[in-house]
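Not every chain of the complex is shown here; the ones you see sit where they belong.
Letters are used for the chains, namely A and B, taken in the order the chains are written, and counting of residues starts over at 1 for each.
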C-alpha cells in the first residue's frame, strides 16, 4: 500500500472565494505513484469547504448567492457572543461539506466531463490549510 | 490490497429521478472479493448526486419537493447566460453531495436497517455515469 500527504495553504483576497484545485489533486496523485486507489481532499477548517462542480463563472456566482440566501450573514447568531462574526461561514461549511473523496484508476484521478474540484473559502483573508491524502497501490 | 472499479450508465425517464442502487453496490463488493475495506459510490456529473436514505416513496417525494423549495428552478441564474437551463440541478447536486463512501466488513456492504443507496438525477433524460470503486483486502 502507498500513501502520500500534501498540504496547501490559501490566503484568499476576498472574504468568500472559490479556488479551483483540480491541478493540485492531480499533482498529488501523480507524485504518489498510486495506480488504483482513492484521494481525500479536505479543508482543515470549520469555515471552509471542498466541493466538486463546474468551473463556469456564472454557476460559481450562483452557488455563492444561493449559499448566502440559505445561510446568510446575520448579526444575531449565538456564536457571535464569543466575539466571532463568522456564524454564517460555519453554516456554509456544513452545507457544502468540508471534504470529498475521489477515485484513482490506472494512475489517474477520475473525474466526469465537467467535474472540477474547488476549495470553498467562507471566511478568508487569512491563512487556511487544505490536506490531500492519497491511498492505494 | 484489492480494488475493483465498475461504471454504470443511467438515462432516466424524468428530469429528476431517484434510483435505488444498493444492489449495484453490493454486486461490486461481492465481485471484488474484498473482505475488509470501503466502497466509493460517486456520480460523475455536476447535476446528479448520490445519497443514503430510506426507500419509502413518500420520503423520496418529500426530499424532491424540499430540494425544489431550497434550490428551485429559476430563469435568472447567471449560469443560464451560457445557454444552459439547469442551474438548479447544480445547486441540488451541492446540497445532497455527489458521493458516499461505505464500509465493507466480512465481505459485506455494511448498511443500517433502513439505509439504501440512491443515485439522484437532477438533470436526466440523457446518458449519465456513476462510478463504484471498491478498495480493501
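The rule we apply is simple: a residue touches a chain if its C-beta (ideal position, glycine included) is under 8 Å from a C-beta of that chain, and two chains touch if they have at least 3 such contacts.
None of the values given here were measured: they were computed from a predicted structure.
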Given 2 visible subunits, total identical subunits the whole complex contains: 3
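Keep in mind that, in the parts below, only the chains that are shown with their structure count from here on.
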Whole-Å separation of chain centres (CA-atom averages), chain A against chain B: 20
Of all residues in chain A, those that touch chain B in their complex: 1, 36-38, 51-54, 56-59, 61-63, 66, 70, 95-97, 100-103, 105, 110-115, 135-137
Footprint of chain A on chain B - complex, ascending: 1, 3, 5, 38, 40, 42-46, 70-71, 77-82, 87, 90-91, 93-95, 97-99, 101, 129, 131, 133, 135
